[in-house]
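One chain of protein is taken out of this complex; the other chains stay put.
The first chain written gets the first letter, and so on, giving A, B and C; residue counts start at 1 in each chain.
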Amino acid sequence: MPCVMEEMFVDVGIGVVGCGYWGPNLVRNLAQTRGAKLLACCDLETSRLDWVRQGYPAVKVTADFQELLGDKQIDAIAIATPISTHYALVKQALKAGKHVLVAKPLAQSVAECQELQALAVRNNCVLLVDHTFLYTGAVRKIKELMDAGDLGDIYYYDSVRINLGLFQHDTNVIWDLAPHDIAIMIHLLGMVPERVLAVGASHVNEQVENIAYVTMMFRERLLAHLHVNWLAPAKVRRTIIGGSKRMVVYDDMDMSEKVKIYDSGAKLSNDPAHIYRTMVEYRTGDMYAPKIDKTEALAEECRHFVACIRDGADPISGAVLATQVVGIIEAADRSLKMGGSMEHLHRPFVPEIAAAAAS
Amino acid sequence: MPCVMEEMFVDVGIGVVGCGYWGPNLVRNLAQTRGAKLLACCDLETSRLDWVRQGYPAVKVTADFQELLGDKQIDAIAIATPISTHYALVKQALKAGKHVLVAKPLAQSVAECQELQALAVRNNCVLLVDHTFLYTGAVRKIKELMDAGDLGDIYYYDSVRINLGLFQHDTNVIWDLAPHDIAIMIHLLGMVPERVLAVGASHVNEQVENIAYVTMMFRERLLAHLHVNWLAPAKVRRTIIGGSKRMVVYDDMDMSEKVKIYDSGAKLSNDPAHIYRTMVEYRTGDMYAPKIDKTEALAEECRHFVACIRDGADPISGAVLATQVVGIIEAADRSLKMGGSMEHLHRPFVPEIAAAAAS
Amino acid sequence: MPCVMEEMFVDVGIGVVGCGYWGPNLVRNLAQTRGAKLLACCDLETSRLDWVRQGYPAVKVTADFQELLGDKQIDAIAIATPISTHYALVKQALKAGKHVLVAKPLAQSVAECQELQALAVRNNCVLLVDHTFLYTGAVRKIKELMDAGDLGDIYYYDSVRINLGLFQHDTNVIWDLAPHDIAIMIHLLGMVPERVLAVGASHVNEQVENIAYVTMMFRERLLAHLHVNWLAPAKVRRTIIGGSKRMVVYDDMDMSEKVKIYDSGAKLSNDPAHIYRTMVEYRTGDMYAPKIDKTEALAEECRHFVACIRDGADPISGAVLATQVVGIIEAADRSLKMGGSMEHLHRPFVPEIAAAAAS
Partner (left out) sequence: MPCVMEEMFVDVGIGVVGCGYWGPNLVRNLAQTRGAKLLACCDLETSRLDWVRQGYPAVKVTADFQELLGDKQIDAIAIATPISTHYALVKQALKAGKHVLVAKPLAQSVAECQELQALAVRNNCVLLVDHTFLYTGAVRKIKELMDAGDLGDIYYYDSVRINLGLFQHDTNVIWDLAPHDIAIMIHLLGMVPERVLAVGASHVNEQVENIAYVTMMFRERLLAHLHVNWLAPAKVRRTIIGGSKRMVVYDDMDMSEKVKIYDSGAKLSNDPAHIYRTMVEYRTGDMYAPKIDKTEALAEECRHFVACIRDGADPISGAVLATQVVGIIEAADRSLKMGGSMEHLHRPFVPEIAAAAAS
């Protein structure tokens, strides 16, 4: 990082809204991001503001969001509030000319997302959505491999994100967990699906699906599938990307080998003996597990946010990608409610697809 | 097993048809099954008959299936030939009054299955389909737990059966791999789904799907899902059964803990701090991994086959279950070809469902 | 925790010495420990003090240790400096009447440890050594099981702590890694070994052993063994405790099942067939993996430190245990230098053993 250059700038003043379950991570990281200065924290609960006071006595605390908007020293606002509040808060922040880093998903509809996106462009503000996984060493490594064409043609993208979670009343498992995988998927593939189909069920809270299977069809033969589940006995976070040359297994629970790259070597054969031999084999090629950078993803993301503000660069997880994520979630949720209907993604989507592919 | 009683019987004379990739396992096990006597092996390839000659010099070898049918000493025939030949061979064997053990799936359509089923009943022959997994210590242990109600209400059944397989020209991945999981599922749940939906893709051989996702809806809120894949980099054989009281993870690749039983304990909460804490936890209850009987499943199955012949008992993996498996596969394949249509299972199915539930 | 009562107290004023690689964890935890107030940080490197300034603007920073000793508001000092400095710093702090939390090991010889221990007693100061693992949910759970006698007679204690570490010039792998396991072992067994034997080798730095095997003999048939290694390709942190009734596997790298409890069921037999069956089995009893509390160990320890100061309680990881750890390390190092001699532990040790067993 070009420190010298940075020293020439004044630090970017930052305010955080929402110091609940995810907010503290933003606070901790922003407080240590070079080039940024954490100035204020806002939350409606006093206990959380006390937590800030204790750990960060120099940071101003308030229960009034308007204070942050009115503060000239605050250039950017990081929002970690419930999903249902994102649209309103981001809108006000952008209108006040603040750069915004907001928790995923950006908003609850493509329409809202597109309005916020347009607003950010008009006011020349950076709008970065906190799709944290895009900044992990694992995803960055896989992106590198795929951009280099090491996997060959991509055949399928299979993701499982399940654990024994808690139930939220305002959102189902798709809105809660799927944004992670869909953002990673769009980022890695550089395109969005044409059709979405989802099935699921509610077992504990009638109104809220706690398990869902989302299938996404892309042009040609590329198929993507996602299993999200709040009622799984053990935590699984595994993505398999199948390519004509190589295949990747990204297991976020594997501390020592998060990313494994396998030689594919699928062969056609009719020799039953040969078939039998293969059936009992566990894999048929070599495997390679590259060293993965262990830097905290959120620290990486905060650095990126500051860099975008300074250099006016496009965020890796900007409004275009975030809108595509919400568009897919919307469609998946519609299909889920229809018991598994095939949903085609809206056309207005297309230019953004191009944009995404280009970016 | 009451050996003394057994001695009172003459051994069941057995002939094996098909000594290719699976046949040798049948030969090896039947040669050692108490109460059975392996008399003859039939195959069209001389090399395979040579293999039999070398290992089992006392066993008669022939390339002519009719010889077996004509042999009065042969009471039962074990068939391990390609799927497309099952119907014809089983039919001839049953018509010749032979008991039959045949590789899965029983046949290529429900119609064929029902005809064979009727024929077996009419000729008072045992018709056992080689759904080997039903005889493993793991599945027997899970069945025991579920029959005792230890899991509570069953919420979902999720199965993944993937590996880097070889491509067959006469069948797709659903017909090849799904019968295993569907048979286990019906056996454990004691009922069959009402609707089936499948999506998939062909990447190597245009006509043959190498990846597929099959969703099965049961009455009420029970959801089942199956991922079968010939193009996966590593072998995965994992079934998760979610219940209101407990959950089971059956990982057939885990040599030391094939079956894990977790306390569920899903809770509703709105406390974001609590939610956060849970998000970072890997599981929220105790886990228990019972000792699993390691007896070879096929040995167990061969004993069961002989016992059914002697006692006239209903096979665990008889024609009813086998027909249900084929019915579901048929529907899944239809849905797959239609690109994900919702297929309702045929009515004639219903009585059998009852039968299955009863058995 | 009885908050009300707590409110009656003034917070314990705390200063931290050494903000290098481990210090920041102490700073972060002490800043959030109820009943404690982080007042000052001391380090010789400006860059580290800057890190404190940025994250904790309210905390006083200084390069002069004496400032902390002179500060009347500071009741306790947490020390996270290189091993070679522990003795001198702890001595000064205790002489100044400060309670002390110091990184492990307490000092570099039993003589030093006993002097510090006596000094703490004389000045009525709490002296807690940062054997962090004793405060993990895993070790607390195992302690609970063993104290309840669930394991039966303890047969052996086997620990492996290896990884690809970096080389330090002032200490070998035994002084670096063994204190963790030896502290856990003494804590769990409630006694210390009678004899120690160690072998090892230096491969990179002639003076510094990077691999070592330490064997410890207890009275009767209890055997303990430790493998510490800086040159292992992958990180292993696994302890096996063998008992007559049950056995425990504590794998600190296993995120979902850190502690596994197995039924032992060792049997005597001469039946070769039986032997064969066992040889091919992976385990012979049931396994149980209890839920483990995920609270950060250091947070637990800081709470305990404050509680000891207030209630005058004996620290779980106090001077007695810490001295025993150093005594064993000393003996092991002697044996290592002699190429594997059998070292008997000093007699003055005995009373402390009793004390440890009692505590």
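As a working rule, a residue touches a chain if its C-beta (ideal position, glycine included) is under 8 Å from a C-beta of that chain, and two chains touch if they have at least 3 such contacts.
In this text the structure is predicted, and so the values were computed from the model without any measurement.
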Neighbouring shown chains of the undisplayed chain, as defined at the top: A, B, C
Which of C:A58, C:M191, C:L223 or C:A307 contacts the chain that the document leaves out: C:L223
Missing-chain contacts mapped onto chain A: 255-257, 277, 280-291, 294
For chain B, residues in touch with the removed chain: 31-32, 51, 54-58, 234-235, 253, 255-256
For chain C, the residues touching the chain missing from this view: 20-22, 155-156, 158, 162-169, 197, 199-205, 210-211, 213, 215, 217, 221-223, 225, 227, 229-235, 240, 242, 244, 247-249, 253, 260, 262, 264-270, 272-276, 278-279, 281-285, 287, 339-340, 342
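Everything below uses one rule, namely that only the chains that are shown with their structure count from here on.
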Chain B: positions in contact with at least two other chains: 281-285, 287
